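Of the protein chains in this complex, one is absent; all others appear in place.
Up next is chain A:
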Amino acid sequence: MKLKQLESYLGDVVQFANPKVELEQYPTGPHIASRMLFMAESSYGDIDGKVVADLGCGCGTLGIAALLLDAAQVVGVDVDGDALLLAHENCNELEVEMELIQASLTHLPWRGPIVDTVVMNPPFGTRCKGADMEFLAAALKVAGTAVYSLHKTSTRAHIKRVAVRDFGATSAEVLCELRYNLPASYKFHKQREVDIAVDLWRFTTS
């Protein structure tokens, strides 16, 4: 599948109707989601035929993208039941089958080592401080091969240090820097800046 085609399919994913601000429910847009998954497959072969987990799956965009790129199985996890219902509807609409689990990443009820690749857009930690790092710790525990994740560019040095030193990543690399359009309710600074710089990371675990 071509990148353009993937992006256009993802345009059909219905996004949160009533996002819960405290859970940082902003959707991963088709532009970013398609690039993230396309790169994971075309540059690293981390999607096709793999077992993929979408942590904090929300409306399901990343997991659906993985399925469109021929992931063998995708498991989506979110703490919020409404988000999971929406993800379920989106899967039906796009005619893909995703496994969905309601759980918190803080207490992930998971036994290794079935998942190959984790894809996620964790909360950036603006509302729930430290959520980004909690997600990363959980992802690096779950992934057999690689983790693709988005983090604020301003946290780059910290992420790199902690991922390798504390969370057991064998490598941590920024693949590219992206502009992420964040609803105004999440603004970080006093100014009404809504377009923030975000890094697309690839971590390896083996």
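The rule we apply is simple: a residue touches a chain if its C-beta (ideal position, glycine included) is under 8 Å from a C-beta of that chain, and two chains touch if they have at least 3 such contacts; residues count from 1.
What we mean here is this: contacts and distances are computed from a predicted model.
The chain absent from the displayed complex carries the UniProt protein name "Multifunctional methyltransferase subunit TRM112-like protein", chosen from "Signal recognition particle receptor subunit beta", "Multifunctional methyltransferase subunit TRM112-like protein", "T-complex protein 1 subunit zeta" or "E2 ubiquitin-conjugating enzyme". Residue-wise, the contact with the chain that is not shown comes from A:Leu108, picked out of A:Leu108, A:Ala163 or A:Leu182. Contact with the undisplayed chain is limited, among A:Val51, A:Val119 or A:Val147, to A:Val51.
From the options A:Leu55, A:Leu100 or A:Met133, the residue with contact to the chain not on display is A:Leu100. In the complete assembly, the contact with the undisplayed chain comes from A:Val75, out of A:Ala40, A:Val75 or A:Met120. Contact between chain A and the unshown chain involves residues 49, 51, 72-73, 75, 79, 81, 84-85, 88, 97, 99-104, 106-115.
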